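First up is the structure itself, then whatever we jot down about it.
For this depiction, one protein chain was excluded, whereas all remaining protein chains were kept in their positions.
By letter and in written order, the chains are A, B and C; residue numbering begins at 1 in each of them.
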Amino acid sequence: MKISEAFEKAPLLIVYICAGDPTPAATPQLVRRLAAAGADIIELGLPHSDPIADGPTIQAAAQRAIAAGMNTDVYFQAAAQADVPVPKVFMGYYNMVYARGLDRFAQDCARAGITGMIVPDLPPEEAGPLHKACVSSGVDLIFLAAPNTPAERLKMIEESTSGFLYLVARTGVTGARSDLLQSTHELIARVPGNKPKAVGFGISTPAQAAEVIAAGADGVIVGSVCVDLIARGEIERLEQLIREMKGAIKAVRGKGTIAS
Amino acid sequence: MKISEAFEKAPLLIVYICAGDPTPAATPQLVRRLAAAGADIIELGLPHSDPIADGPTIQAAAQRAIAAGMNTDVYFQAAAQADVPVPKVFMGYYNMVYARGLDRFAQDCARAGITGMIVPDLPPEEAGPLHKACVSSGVDLIFLAAPNTPAERLKMIEESTSGFLYLVARTGVTGARSDLLQSTHELIARVPGNKPKAVGFGISTPAQAAEVIAAGADGVIVGSVCVDLIARGEIERLEQLIREMKGAIKAVRGKGTIAS
Amino acid sequence: MQTQTSDTFAVKFGRYGGLFVPETLVTPLVQLADAYQRLMKSDDFKEELKQAMKNFAGRPTPLYHAKNLSRKLGRRVYLKREDLMHGGAHKLNNTLGQALIAKRMGKTRLIAETGAGQHGVATAIVGANLGFETQIYMGEVDIERQKMNVYRMQLMGAQVIPVRSGSRTLKDAINEAMRDWASSFDHTHYLLGTAAGAHPFPSMVRDFQSVIGREARRQIMQAEGRLPDSITACVGGGSNAMGIFAPFLEDREVRLLAVEAGGRGTGKTDKIADHGASLGLGTDGILHGALTKILQDPYGQILESYSVAAGLDYPGVGPELAYLAEKGRVLTKIADDKTAMNGFHALSKLEGIIPALESAHAVGYALEEPQALGDLAVINISGRGDKDLATVMDYENI
Partner (left out) sequence: MQTQTSDTFAVKFGRYGGLFVPETLVTPLVQLADAYQRLMKSDDFKEELKQAMKNFAGRPTPLYHAKNLSRKLGRRVYLKREDLMHGGAHKLNNTLGQALIAKRMGKTRLIAETGAGQHGVATAIVGANLGFETQIYMGEVDIERQKMNVYRMQLMGAQVIPVRSGSRTLKDAINEAMRDWASSFDHTHYLLGTAAGAHPFPSMVRDFQSVIGREARRQIMQAEGRLPDSITACVGGGSNAMGIFAPFLEDREVRLLAVEAGGRGTGKTDKIADHGASLGLGTDGILHGALTKILQDPYGQILESYSVAAGLDYPGVGPELAYLAEKGRVLTKIADDKTAMNGFHALSKLEGIIPALESAHAVGYALEEPQALGDLAVINISGRGDKDLATVMDYENI
């Protein structure tokens, strides 16, 4: 499914998991369960040895996944097997994309039903070649903006992104926190243009999710909290959390009913 | 006894021991036995913590003696108790003399029956004050010359010494060796003036002693070999060695009979 | 010096370099690049740096005609004596420059990564001297094997933070420092230790280190009246090499020899590379913010590197060196552990100079391939070997 279609039903809940954690074989089924629980978009992380944008939770998941045999070939197999009625988005570091070849990577995404790519260490200025490859394969290339992104640059990023704009809720790395910052509100308010915007980094509770949507976001991204529950094998609690979060954001600005 | 009187009966056997080794109490009796065995002059070493002119044998003896309680006061007591019919000569480092005071030291020598002083680290150029003290107390101040002493300096040393001239048989430190060097012969031959000359450093056998006397020396000094025998408790062998040495030098140029 | 700029965003060296970092770090890096550009034009700043280099760091360092090594190699060999710098290596050239920039930017805290501890020590030195709060990220494995340098940092008031992620060595310490900086950039400067990483680090570190080459150029002209036939330097990230090479880049007749760590051997390329030769044996990839030559598996996972010299134990290399090597301006050479040990002992015995094990790679290479040096050679002695004594004793089972 195209990302733009999904955002027609905003606000959305976007759920990140690390592919291959705990095992590559478990991933397709896990993706299906997340979608079934209410995830509107699945961000499927490709684990990297050196995840500089990630905090301890996702670092550990990546190490487990690599140890369990996850690699780019396996990733695309798993992604293809994870047949869900919601968009699947690639999330991973640029070197993993670069190593495979940009065109090939974008094509593999398309073939596996992945309709968007998030590459956290690739600013728009450096993204020309990958952008071209994504366009060829019909894959959205999603850029990130942060609280410390200046106005002019924010405009450029908003114009460059496709699918949606990923707003980083806070400076620093990924990882669950219990607060939300003034700067997140300001960032949401500062964004020019009309593209959908989703907020991630540090969001772990239904209340935070609701707050973000109330502030004007079109989607909320949860990652570390999900990875953490998977690490503990608490998939049912994860499903429950997704349901609660979905309820919370829809209560703010929704069609009234919880999807699925 | 005055040293000059002793040299009337040259060639002489001069025997060095370290006072206080093995114990201060043993020293007087030991001196008497050495004289009885034929030593013509007794060099009584005052042990020093830092005996830079001495090899391992005498270093070790000094350490034992100090550990056994030898000090300058005890030294003079022991020397006084060692009543022998031959000259007793002090041998020791300048700091030990300096620490007591030069005049006092020379007086203490005279009082203990010591009629000469050998201070191996005191060249004539630095010896003015001690020379004065020795003259006052009637004690000979004996200087040393070495194989590397140049001619002019050798003359100065010969002129400065009183009692006898101590010829260092070889460069380096005290300690028994089995050879004798060409340079020893040369040194003996080079000495100007008419004062008695005795050769020491490294002489340990009757043959060496004889060789030195044959080369023109008036006395031979044995030290480390004696100290070594004392360390091993072999006093009778030491007496025997003294008798043999005495025999050997008298055989070269003697009155024919062994003294005592 | 910069071979190409993609407008104002990030300097590129051919296709290498750039600024591949999370968005949160883009603005701090751009601000740093701006401050750096501005300050390098400020006479006042340049004078402050010059005085600190002279009165605090001990510059100029000598260019020493090593007569015994020359005789052995059958040519005239000069040693650039970075081993005489305060702290014991060229590292202070860079930390002093960056810390003075950070000060002018109003930062109050320094963070840095360190492997062997040399860059950590050089950062702790400027942290103490210029009044920063200083925290040094260091892999747990490196903390264990470099206890004395950890203690030196602590003595100077720096806090050493153990890194427990990944291979728990240098590369992970860099990751961790970048993560810290992503939330602390307001008051914190990230003081990267080599001419690698995202823009502006490769250019900035090269510029601060190129005092080595400027001095060497003046000194060799004074001593010999001509430029050398070759300059040899070891390569970890590339800061001492770029520092001494940079002022000679236009002089095509000067051969520039970059010696990388061959480690235990260059055969393996599984999970762990048994060497540190990213320039010679690596492939294009992105590490720590730059496109450069790196050691990686076919999927793009970074390999762990290895060298007996901790300062060369890094799976990447500065992008400018990658560019210069590809262009053929810099020649890539490899010296393995054994060759380095040979260089270490030879220089100690021949000249009374105990080189850092890193620098010993350059010396060892020269001993093996003297004819590559030409008639008149300069070797960069990037640091002294005191820090390596325990390592060498260990290596040789003493």
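Odds and ends about this structure:
Assume contacts are C-beta pairs under 8 Å (C-beta built on N, C-alpha and C of every residue); 3 or more make two chains touch, one makes a residue touch a chain.
Bear in mind that the values here come from a model prediction, so they are computed numbers and not experimental data.
Taking the full assembly into account, the omitted chain touches B, C.
Considering the full assembly, C:126 is the residue among C:10, C:49 or C:126 that touches the omitted chain. Annotation: of B:26, B:66, B:80 or B:110, B:66 touches the absent chain (contact as defined above). When the whole complex is considered, the residue among B:22, B:172 or B:216 that touches the unshown chain is B:172. Listed for chain C, the residues touching the missing chain in the whole complex are 54-56, 58, 61-65, 68, 81, 83-86, 88, 124-129, 131, 148, 151-152, 155-157, 344-345, 348-354, 386, 389-390, 392-393, 398. Although one chain is not displayed, chain B still touches it through residues 48-56, 59, 63, 66, 71-73, 93-100, 120-123, 125-126, 143-150, 153, 157, 168, 170-173.
Definition applied: only the chains that are shown with their structure count from here on.
Arrangement of the chains shown, judged by which pairs touch: an irregular graph that fits none of the line, ring, star or complete shapes. Counting C-beta pairs in contact, the chain pair with the largest number is A-C.
One inter-chain figure worth recording: chain B and chain C are separated by 67 Å, centre to centre, where each centre is the mean of the chain's CA atoms.
Chain A and chain C, compared by their mean Cα positions, are separated by 37 Å.
In this assembly, the C-alpha centroid of chain A lies 99 Å from the C-alpha centroid of chain B.
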